[in-house]
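Shown here: the complex without one of its protein chains, the others still in place.
Here is chain A:
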Amino acid sequence: MSINRRTVVKAIATGGALIGASVLMPKIAFAAWSKDAFQAKEQTAAMNALFDSATPEESAEVTLKAPDIAENGAVVPVTVVSTLSGVESMSIFIEGNPSPLAAEFIIPAGTKADVSTRVRMGKSTKVTAVVKANGKLYSAAKEVKVTIGGCGG
């Protein structure tokens, strides 16, 4: 029996899948919460606080999907996917935000390195995805434009 997309979305929202998710969120996730990194006011400082390094290596094995122009700066969809092996975490930085580190996803061993979320962006800026794999840092970045809109032809 096939299960349609809406049913899946509903099942997740109503808690069925959340039980699974909580099992997948061991203490390590909370232990890894880096208050300094999330509160840092500047991207380099945030990266240093999170990784002790702000120089990830650009990699074609990290795919960052984000719109060229945000439809709504309050909820910009961002997806990070990696084909690297041994992915430990995937983080998203919004350079121009007051606190650039928007999210850090801990990827447990054996989990597909594919995360999607929505981030708030106050203005046009660079979005950077950093993937930590086998202790090394890899990245992909993209400029996202936030416009005041109007004046369509």
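Methods note: a residue touches a chain if its C-beta (ideal position, glycine included) is under 8 Å from a C-beta of that chain, and two chains touch if they have at least 3 such contacts; residues count from 1.
As a working rule, contacts and distances are computed from a predicted model.
Of the candidates "ABC transporter ATP-binding protein", "Sulfur-oxidizing protein SoxB", "C-type cytochrome" or "Na+/H+ antiporter subunit A", the chain left out of this view carries the UniProt protein name "Sulfur-oxidizing protein SoxB". Against the chain not shown here, chain A presents residues 4-6, 9-10, 13, 67-72, 124, 145, 147-153.
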